[in-house]
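Below is one structure; the comments refer to it alone.
Every protein chain but one is kept in place in this view of the complex.
Coming up: chain A.
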């Protein structure tokens, strides 16, 4: 059994079922992110682990112990909230010490532990400040220290970076990951930001309408999305509608242009429609670009995005975007120009619904 085991978890609010038979095992020390749009059930699962919601069915085990009968304050879980949730009447020291005081830890041990925790988040000098005297980033770091001070078995992070500005968000997510690795604490992180999930997770669970569409490493999730939803939610993706020409040979046509896939197409007949996914960074129009497949089309528009230039190409009835690195020496194609996009056939993924 995994360190944190979720078996057949269901949750309904009245007639609405928000989580459907969710199963997952999380190993000790693993950092798992739940990624998905609002209302997909990711926070509900987190709250069920914390004990704030009772599952309508299924079981949750932590280190072999059934959590079903335990109240939230009886579970050894640390939680960080989107809204920081620091106690406004306590200063930083007392906030971090709160869980230890509740547990009846001696004053000397509390002082030592609080010092350790504030050292970990590099805020020892702000021990006497009240929450209203701290910035959002500082408040969230204190909330992290407070959650970790009680040495929880599992750390739950409920969109902890959502309320912060972009720069702080990036630095704090790296800090969270570093602290998590340093302490080796099992962590569940809920976010709707794919970049956050991809950058700090060992594994990602992509949630869709109360179900896990795919569970995998960031590399797997990004490069081999299992469903159309995962493909469209994680990263930017071109969804191309193609016609199957010869399923056994893997032959298709995109806007009447033949392309051959790496593998035969199972379960479809000639003339059927098929959805394919192609990442914008997978193709190139540069001269001498490598790729065993190509399609030609008319440039619709070109957008400058800083480090990359995104070009939109019309191929038949599809619009395909592709990115190229910004290089002052290369002039982007003009609208109306005809270009040939080269890519590896293996990058063209068949998408299930």
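One rule holds in what follows: a residue touches a chain if its C-beta (ideal position, glycine included) is under 8 Å from a C-beta of that chain, and two chains touch if they have at least 3 such contacts; residues count from 1.
By our rule, contacts and distances are computed from a predicted model.
*Asks:* Refer to UniProt and select, among "Protein-arginine rhamnosyltransferase", "Spermidine/putrescine transport system permease protein", "Acyl carrier protein" or "Nitrite reductase (NAD(P)H) small subunit", the name of the complex member that is left out.
*Replies:* Matching "Protein-arginine rhamnosyltransferase", "Spermidine/putrescine transport system permease protein", "Acyl carrier protein" or "Nitrite reductase (NAD(P)H) small subunit" to the record, the invisible chain is "Spermidine/putrescine transport system permease protein".
*Asks:* Taking the full complex into account, find the residue in A:3, A:61 or A:130 that is in contact with the omitted chain.
*Replies:* Looking across A:3, A:61 or A:130, the contact with the absent chain belongs to A:130.
*Asks:* Please identify which residue in A:38, A:89, A:182 or A:256 touches the non-displayed chain.
*Replies:* A:89
*Asks:* Which residue among A:39, A:72 or A:119 touches the omitted chain?
*Replies:* That would be A:72, which touches the missing chain.
*Asks:* Write the list of chain A residues that the hidden chain touches.
*Replies:* Given the touch definition above, chain A has residues 50-52, 71-74, 77-79, 81, 83, 85-89, 91, 98-99, 102-103, 128-130, 133, 143, 146-147, 150, 156 touching the missing chain.
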